[in-house]
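A single protein chain has been removed from this complex, and every other one stays in its place.
Labels A, B, C, D and E are assigned to the chains in the order they are written; within every chain, residues are numbered from 1.
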């Protein structure tokens, strides 16, 4: 159920294998999920995306679990089943509790509702909300 | 630029005014933003949505600022300009720093990118990501 | 705020003018809204879309007002401000009451909410819902 | 293919079971579909959503079948397979004919087309469409 | 996993069969894909859509392979798995190379990213971008 063959380790070029191994080391796990195996058709994109992900999802002023929950929120609104599955697994691995998961889903549902309630009557933006 | 007239205090029914006043008390501000004035055509929906928002965005296992950032993330992916403006204002009011705002935008951009990179080749979900 | 110039009657080719005039006759109004004036850069598309709209939005087993409300629902979910404005005007012209407008918005909001509540945990489709 | 375990009757808390039973009574059927079993991780959200659905999708100035068709329209535009399946089943149960189903799909397709035809050239909203 | 039964040749009306046969002749293949078999519940829509597709995707100032890639881009952003599969197959049949496929996916990913980076802070459109 894919339009591209997944690249196994056996079929991977040395460039691709180097990224796969960096993923393994960084995560402390042998497992490479399908996203990277599909992206491996394009070694430049694979390297760039992995580097970007490490940088953006790494330490910062927003904590790692919050970052995963924001990622899930975008992926739900965009309707990306793979991304929802993989980042929910990541959030659980980073300690998301059952209650936090429920709260996350409720916020996403609430935002989905009010996004529609605002868009339907085309509510104009209040002036006070605009950056000076 | 709206398909419904905004309900002013002068035009509000007692039911609507009661909600407007609860919004004012809860927020400690006289200001009622346009969303509520558009929703006021339907007092039952107005009351239900305000109650739901207070409950879901209030205290819980996810902190209030994180809740606003998740809300923004959904609103960006759904393309709701009003919601982005109002919840960004709310996040700033709850202490979102300039750096946190930048990080939030980067995560949203990253998720937007990988959502598309996953959907384009229709990457199949790894079995390990599925809940038992 | 457009990427194409709107075609005025003075600038319209005879082919385009013929469609504009059919729109006028069909609607019993001199007014041609901007959608048709933007589409007029492509007379074949203009003619095809107008013909399709007349056929699909015309008499059938679903009544004309319901058709407009379904059109609005799609346009809200797709985030198309122009379409929401034009089809809300059409629905009002076809008799949509204030209460029906409120109910329409509530259904759209409810659907927006449950779409997100379903997508977030990736709820699997029940077998009984599938067509045999 | 889900990120949360579905709650069976055996695993349901008394609060959850009470809602399940209200769903059963209201619908006159023993069957509880997966949406409610996934939502049951959050009894407050389960109760609120079920109550909201009963109120909004119940009797009003828009008839119940039309309400289901509007729900389907939003769910198609948002790309929610589960919601499309469940509300199409509901619409059929409420009497949607084969021809009405075809007409519904045609309106959704037409709206999808013109939403894109409008958005691509960024057609500006006509002044006459705006609420005074 | 569908809400409508697929129409086999045996169940097809003469009108539907005529379109199926035109699809076969045009493509030089006996195979009729599921999209047409689902659409065949509505012979008028089937005929209109097939005619429109032949006209729009046929020879023009944009070459056929580019047309397929544009089609894929829309389908990815809209999250339509079926459409991504069928038009990726069509693009491959029209000569899309592995490298072009990778470049297509990268452009789609880049656009997905910047769409979100622009929408999050609500960047205002520069005056120079507007058509006179």
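Rule of thumb we're sticking to: a residue touches a chain if its C-beta (ideal position, glycine included) is under 8 Å from a C-beta of that chain, and two chains touch if they have at least 3 such contacts.
Predicted model, so just to flag it, every value in this text is computed and none were measured.
Counting contacts over the entire complex, the absent chain touches A, B, C, D, E.
Counting over the whole complex, chain B has residues 79, 84-85, 88-89, 98, 101-102, 105-106, 109, 116 touching the chain that is not drawn. Counting the whole complex, the residues of chain E in touch with the unshown chain are 1-4, 6, 31, 33-35, 38-39, 45, 49, 52-53, 56-57, 60-62, 66-67, 69-71, 73-78, 80-83, 85-86, 88-89, 97, 99-100, 103-104, 106-108, 110-115, 117-126, 128-130. Although one chain is not shown, part of chain A still touches it, namely residues 1-5, 44, 48, 52, 55, 125, 129-132.
Everything that follows uses one rule, which is that only the chains that are shown with their structure count from here on.
Relative orientation of chain A and chain D, expressed as the C-alpha superposition rotation angle, is 120° to the nearest 5.
Rounded to a whole number, the gap between the C-alpha centres of chain B and chain C is 27 angstrom. We define each chain's centre as the mean of its Cα atoms; on that basis chain B and chain D are separated by 21 Å. Between the CA-based centres of chain B and chain E the separation comes to 34 Å, rounded to the whole angstrom. For chain D, the set of residues that touch two or more other chains comprises 1-4, 45, 49, 52, 74, 78-81, 85, 88-89, 106, 125, 129-130.
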